[in-house]
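These notes are about the structure you will find just below.
Heads up, one of the protein chains got dropped from this complex, but the rest are sitting where they should.
Up next, chain A:
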Amino acid sequence: MRIFDPHVHMTSRTTDDYRRMYDAGVRAVVEPAFWLGQPRTNVGSFLDYFDALLGWEPYRAAQHGIRHHCALALNPKEANDPRCAPVLAELPRYLLKDSVVAVGEVGYDSMTPEEERAFEAQLALAQDNDLPVLVHTPHRDKAEGTRRTLEVVRAAGLPAGRVLVDHLNELTVGMVADSGCWMGFSIYPDTKMDPGRMVTLLKEYGTDRMLVNSAADWGRSDPLKTREVADAMLAAGFGEDDVDQVLWRNPAAFYGQSGRLHLDPGLGSGSEAGSEAGSEAGSEAGSEAVQDYAGNTIRRG
């Protein structure tokens, strides 16, 4: 089984997590830029963070056989801090980088005018740079926030197929399904979605445009939740091809729109959506990647 976690904050996770993720079948991740537990207070703090998402983190992931790409943005919460908002002026040069496959996470947190300005400005940056967009939906007042999110996306003129609206649940999935945007679900131990409810939604809405992520970060979360959903899908009668579509081909197709997504050829890619590279051959290719000199040193000089 091959798994692509389309939303996970590996910066906040340990090296052991990478190993456990690899053992569970995770071969690719996208790490979107977001807030840390501690609020940032200046632009330089963002730049070091972006540099880590472009440098150290993909290097660390490769040592464990996992391909790492990122999405970059000013997140909604920190868009409210006038000390942080000027990072918007730095984003254009970052969005040119090879491993940036989307703009994100953008969207609403408290639905302020400042958040909306940053959201709209970054939707324009996505269009300028021919990148898809990962949109966070707020945890408070979620249904209203999701409605307004879809209005902003429509008004920006972005094709719905270039937008992934994330952190959906039973109350918000319907409007996003109707919008034509991709639908993202974060599976958490206590909050957001759980594997059983996710399977119920997959039965009701089908497997097209549906993405499942762990959104694991510095809070109570679990980077193996993607695998739990895959197992729950199989137990509920979904086929292996359905699992591969939701856990691999859908994220590969969505982020593949950037033209910058590079996945291990042994594992297939979004453009070969129908073909089965074979999960066994895939895991061997991944193990070899771990042995590869270029990515193998986990020692520190």
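As a convention for this text, a contact is a pair of C-beta atoms (placed from the backbone, for glycine too) under 8 Å apart; a residue touches a chain by one contact, two chains touch by 3 or more; residues count from 1.
One rule holds in what follows: contacts and distances are computed from a predicted model.
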item	value
Record-based protein name (UniProt) of the chain missing from this complex, from "L-lactate dehydrogenase, Fe-S oxidoreductase subunit YkgE", "EboA domain-containing protein", "Zinc-finger domain-containing protein" or "Putative Zn-dependent protease"	"EboA domain-containing protein"
Option from A:Thr11, A:Ser99 or A:Asn250 whose C-beta touches the chain left out	A:Ser99
Of A:Pro58, A:Pro132, A:Gly145 or A:Pro195, the residue in touch with the unshown chain	A:Pro58
Touch list for chain A against the chain that is not drawn	51, 54-56, 58-59, 93, 96-99, 130, 259-260, 293-294, 296-297, 299-301
